[in-house]
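Okay, so here's the structure we're looking at.
With one protein chain withheld, the remaining protein chains of the complex are depicted in position.
Coming up: chain A.
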Amino acid sequence: MFRSRRVATLAAVTLVAGLSLTACGGDDGDSGSGGGDSSITMLPKNLGNPYFDTSTAGAEKAAEELDAEVEEVGPDTASPEAQVPFINTAAQQGVGGLIVSANDPEAICDALTEAMDAGVSVVTFDSDTNPECRDLFINQATAEGIAKVQVDLIAEQIGGSGEVAVLSAAANATNQNAWIEMMEAELETSYPDIELVDIVYGDDDDQKSFDQTAALLQAHPDLKGIISPTTVGIAAAARYLSDSEHKGKVALTGLGTPNQMREYVENGTVEAFALWNPEDLGYLAMYATKALVDGDIEGEEGDTFEAGDLGEYTVGADGEVLLGDPYVFNKDNIGDFDF
């Protein structure tokens, strides 16, 4: 009995040791990934997210044009704690630049500061940290821009007058509430004939948003349009409308993603909706980072740099670079996107 157990443990040792060597020895020759000033690390909120796959594709396209090296790393869950080890790794490798979409404005701050101390240029995109924790923020859209594009779209689709309603996320959702406030102001000044009759909350829950859409149409028989400034809401509302008698009569717009909305744009339920183009966002982030790494810009307000196809950009206050107006998706261009 003792003999066999000894054999067993010995075999276990060899087995486990053998595994580790094969596991870690995968690419012996090429252990120098990262490192060097030209290499740039791309750290999205999490991997396997079509939105960030698209932004990384944009960054890779820019890297090719710039002859730079970009490597995408990231956690499998979108949590700040999970991002920290990857930021630390970038600092250890001494990469030239780090492009990151922050899972929390504060929690990854220290790690980013340490990376900057180690000489890494830090650029946030999509989701910012506190301004002192990064060199630049590539902002996809301003709140004003987002509010304005949705109001303009709905006004165009309903002919500039009539009743509209908003299907929002949760009642205390910070972003949506800020946008709705600006939309109300925009409606008042630019479109006095449009009346905002109701704001309902779908809590970013598909079924609840679906039910709220039904309730809205029942409560307001003269409703001409719905704005849903949340991707879950607009998809659920579109699903309801496309199977109801209101299809094509009640307009729907808001913020959505092409993959969720493709079906409804193609079957005529939705004419156009807005969001930014994550590919352009990644592309711009890459150009901005490269400009920082090369020392062409310092990240100060007023610095200008070239961003390939997108043209020239200027760094604004607090180190922000604005991508531009939100991107409007419609029947003609939706086929070009996959996120």
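In this text, a contact is a pair of C-beta atoms (placed from the backbone, for glycine too) under 8 Å apart; a residue touches a chain by one contact, two chains touch by 3 or more; residues count from 1.
Following the convention adopted for this analysis, contacts and distances are computed from a predicted model.
**Q** There's a gap in the complex where one chain should be. From "Aldehyde dehydrogenase", "Circularly permuted ATP-grasp type 2 domain-containing protein", "Autoinducer 2 import system permease protein LsrD" or "Cytochrome c oxidase subunit 1", what does UniProt name that chain?
**A** "Autoinducer 2 import system permease protein LsrD"
**Q** Taking the full complex into account, find the residue in A:A57, A:V73 or A:M116 that is in contact with the omitted chain.
**A** A:V73
**Q** Decide which residue listed in A:P50, A:G94 or A:G316 touches the omitted chain of the complex.
**A** Looking across A:P50, A:G94 or A:G316, the contact with the absent chain belongs to A:G94.
**Q** For chain A, which residues touch the unseen chain?
**A** 1-2, 4-13, 15-17, 19-21, 23-28, 31-35, 47, 71, 73-77, 79-82, 84-86, 88-89, 91-94, 104-110, 118, 172
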